[in-house]
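Only one protein chain is missing from this complex, and each of the others stays in its spot.
Note that the chains take the letters A and B in the order they are written out, and that residue 1 is the start of every chain.
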Amino acid sequence: MNKTMTISALALMMTSAAAFADTVTVVTSFPRDLTDPFKAAFESAYPETTLEVVSRNTNAAVSYLQETRSANSIDLMWASAPDAFEVLKEEGLLAAVDVQYEGIPDEIGGYPIHDPDGTYYGFAASGYGIMYNTRYIQANDLPVAEEWEDLKRAEYNGHVAMSSPSRSGTTHLTVETVLQGEGWQEGWATWKWIAGNMNTVTERSFGVPDAVNSGATGFGIVIDFFGLASKASGFPVELAYPSVTAIVPANIGIIENAPNQEGAKQFVEFLLSLEGQEVLLSPAIMRLPVNPDAYANAPEDFPNPFSEEFAPDAIEFDVDVSGERYNLVNSLFDVLITYRLNDLRAAVTAVQQAEAVHAESGNEEALALIAEARALIEAMPVTEEEALDPSLTNVFTSSSTDADTEVVGRQSEIEQSWDSFAVQNYRQAKALADQATALN
Amino acid sequence: MPDSYQTASRGFTLFPRLSGAAISGILIAIFLMAFLILPVAQVLYVAFLDSRTGGFTLQNFQDFFNTSLFRESFVNSLYVSAMSVVFATLIALPLAYITTRFNFAGTAAIQALGIIPLIMPPFVGAVAMSLLFGRNGSVNLLLNQYFGFRIPFMEGLNGVILVQSIHYFPFILINLSASLRNIDRSMEEAAQNLGSHGMRMFRRIVFPLAMPGYLAGAALVFIKVFDDLGTPLLLNVNNMLAPQAYLRITGVGINDPMGYVISFILVVFSIFSLWASFLFMRGKDYATVQKGGGGLSRRDLKPREKWLAWGVILLILALVLSPHLGLLLLAFGTIWSFSPLPDGFTTEHFVTIFTQSSQYVWNTIIYAGSAALIDVLLGTAIAYIVIRTGLPGRKWLDYMATAALAVPGVVLGIGYLRMFHGVQLPFGLGQLSSFWGIIIIALAVRRLPYALRACMAALQQVSLSLEEAAASLGASRTSTIRRIVVPLMTGGILAGFVTSFATAAVELSATIMLVGRASDAPLAYGIYLYMQSPAGRGAGAALGILAVVIVALGTYLSQRIIERERIRQTMSHDQH
Partner (left out) sequence: MSQTKAGIQIEDLHLSFGETKVLEGINMVIEPGEFFAFLGPSGSGKSTLLRAIAGFGPTPRGRILIGGRDIASLPPWKRNVGMVFQSYALWPHMSVRRNVAFGLEERRIPKREIGPKVEQALETVGLLHLADRMPAQLSGGQQQRVALARTIAIEPQVLLLDEPLSNLDAALRVQMRRELLALQRKLGLTTIFVTHDQEEANTTSDRMAVLDRGVIQQIGTPQQLYDYPENAFVAGFLGTANILKGTMQEGAFITEAGQRLPTSENVSGANRIVLRPQNIRLASAGSDGDIVGQVAHREFLGSQIRYLVDTPDGRIVIDMLHSFGQPPFAPGASISMSIDSRSAPLLVD
């Protein structure tokens, strides 16, 4: 639209603006590297239809749909995080439309590809991995970390980055996968020890691959396509899939009251067709198709989640548990880790030092102090049972969903109690560890 | 003589009639209510709601002060803002002093370059700075390689202070330079006559006289840094107030009122800071008797001083232009990873953006240009009403417009969505909230305080007797404003336009909520899109360079046009 002209003669342009009937409007968190090829492929398959792409990050897209529900102008929501779709579905913002497709199995790695209620559809699969910068690890003489456990080791101190689960739906899935795979207590301990090695917790999920690409950090916990696409763009990076990983689909859903529901359905069907699935294989996109047949034309080394050797220990991901404690887990992570990263890092570093000093010494007193410090770092203010109790989880969800449930306090009250719990424990742990080091 | 004058209201002190000023004042107030106060109130009133019952409560504020994280964030924000003002002053003062006090070859270039840091698009600035100054950035890689140590430029709050002071020091530079140029020469000569000279005179006479300009700039820097969330977020610093507000407002599905409480506190604190600076400046209205005969006397530098001046200036410029240098390397580089320089150089990224992204450029020019135009119109009008009329409540226009500084862009964006969604425009333009015109209004509201401060400072420097002379010669108020006030304010209005335009051109936080279609998106949004993928980093940087070039060109052109206009004005009657 030529705005120079419209500014001088507003009325003139109005006649031309009526051509929206054949436009499908999609709001998406995907980069244009992904949307552009699909837009081109779709528009050449359906020349009479235009795909209008509105880019927003997942959170902004959800807020946008919530704020504008009274007069919706968006046809489709297209993003990675299944949680975001769960939120939209719960609020009745997604339409259940019967979409035709074939050749796509019901599950991938134990995770249902499509929403059983038919409100959103998985079109690509993603795993989570450890991305690392080869120049960085060479310069710092570091081994490759292939498992989550590896990242806990002292040698990685200051070399790791991840994004906050509250800011990135995909990261939340990673966090939840480890919690489900290792159990609540052990899972959180793993995250705290890894976080103690971090130099940053980023706000954007893309901040992590960006930091690894530029060499600001050595290792990043990322969704696979970031690593694969970075590598395809020429950056000196590699991606390792840990054996415990979740394979989850990236989704698309039709918005309730979509202005062009027919066109929206057309686009979803195109995405799920073999033709659409093969677009995913292009180097700038690098996402895993959900149709096993699409892998026939895949480049060599392209990971295939349907193959036997892929992520052998993949867990059964419990979507209900994840959804139940979604906000609580995010809040816990931020309060215990993101906002107190400095304290946590100091404590973990002190413990690592103490352990290095006493690796051989066998000093009972020091080892006891170290064990106590470790326990303080790993301690959680909330048990798994409490984390699934509606009277606590509902503190963190919007009032509109469940106003009747008794709750145990206000979010800020609870967060403040967690915060003082964490700060006190971390500082005490550091003091104990320093004490142990001094016993040398 | 029309009798209507006799019946007019006589309540005002300067001109006894219900004048155009009153009408403009009311219209501006309505505009600000509709596009700033009400949308923001729509968002902020959540701070007073019980998140479960929806009833009115002050509990949330109690929670805020009971939360240690928030108290620390408050202190951190205060510390970062104050230190940023200090560093911004250290950068701006030598530049302003040297370019206004001495005959210096590079004056024009330095003053122009001094504005460039303001036009660094978000995302790319911090990326570029991290690549240069980060823990494994060029500087630290080289330091580590040759000297075996690193300097933590970008660690934690340091990084925020560094990036903010480099980004915002032009506010001080612009305002301070304008004030310095308006000081009457006799002030300085009187001081010299009484035995004062050099730095001592600068400190005791020149700087105090330039204080209103300096304070205007410093207050802007303080409040902008206090409210800014982009930089801390990009540097992953969470424990400051603005990022805390943002993180809590934008979380999916969370109903945490604390984000709104923090936003409310940000707004209140910023207004308090402004009020304090107003109080401090009261009674320091140093209007020179006459503009035109004024300006500090410039002297030539001795050769040694010249070298020293060039040294200082080049050092400062190298620092403040480093984000652009980093951006340039990124835009022309192939792969840049864990190395002082990119692996190779290419123009490929520019080819990419020229084939894909021309609509961003036009959108940006139109949006930022219109917004800046609205801003200087409103800014001049508000400045005039506040300083030159006795309209009751006139100060509130200033307060309201300035309060926009304190509103995080995302709050304004959400406010617009809440308020204007569902308002159907005529002529098939669609929703008001997704109409591109709303982006212009959002930008204008967000940048109005910049233009307003510049216009206020300019008007304060225009002696009242120059206007009275016109009035007594029969010029109506409108005519006086048009022919006397505005031409004499030209410098300040221009500064306001440039600042508004340049910063609006790279604004993202409000627009990201309001862009309805990719075809309506401005440059900063395009950069944001590119920067979300590994392959797009170079292209995003190239687009960033394009943005800088466009804004610099726009700045240069507007300066030329107004300069030519001024020359034309003074010459036209001379050759009849």
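What we mean here is this: contacts are C-beta pairs under 8 Å (C-beta built on N, C-alpha and C of every residue); 3 or more make two chains touch, one makes a residue touch a chain.
Remember, predicted model here, so these are calculated numbers, not experimental data.
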Output for the hidden chain's shown neighbours is B
Could you tell me which of B:Val124, B:Ile484, B:Ile527 or B:Ala547 touches the chain that is not displayed?
B:Ile484
Could you tell me which of B:Asn66, B:Gln145 or B:Ser476 touches the chain that is not displayed?
B:Ser476
Contacts of chain B with the missing chain: which residues?
1, 5-6, 8, 10, 13-17, 289-293, 463, 465-466, 468-477, 479-480, 483-484, 487-488, 490, 566, 569-570, 573-574, 576
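The criterion applied here is as follows: only the chains that are shown with their structure count from here on.
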Just the number, please: Cα centre separation of chain A and chain B in whole Å.
35
Interface with chain A, chain B side, in the complex: residues 51-54, 59-60, 63-64, 66-69, 127, 130-131, 134-137, 156, 233-234, 236, 238-239, 243, 247, 250-256, 258, 334-339, 362-363, 366, 370, 414, 417-418, 421-422, 424, 426-431, 433-434, 436, 512-513, 515-520, 525, 528-537
Sort out for me which residues of chain A touch chain B in the complex.
1-4, 7, 10-11, 13-15, 17-18, 25, 31-34, 52-56, 58-60, 62-64, 67-68, 70-71, 73, 83-84, 87, 133, 135-136, 139, 166-167, 169, 199-204, 206-207, 209-210, 213-217, 226, 229-230, 232-237, 284, 326-327, 330-331, 334-335, 338-339, 342, 396-399, 403, 407, 410-413, 415-416, 419-420, 423
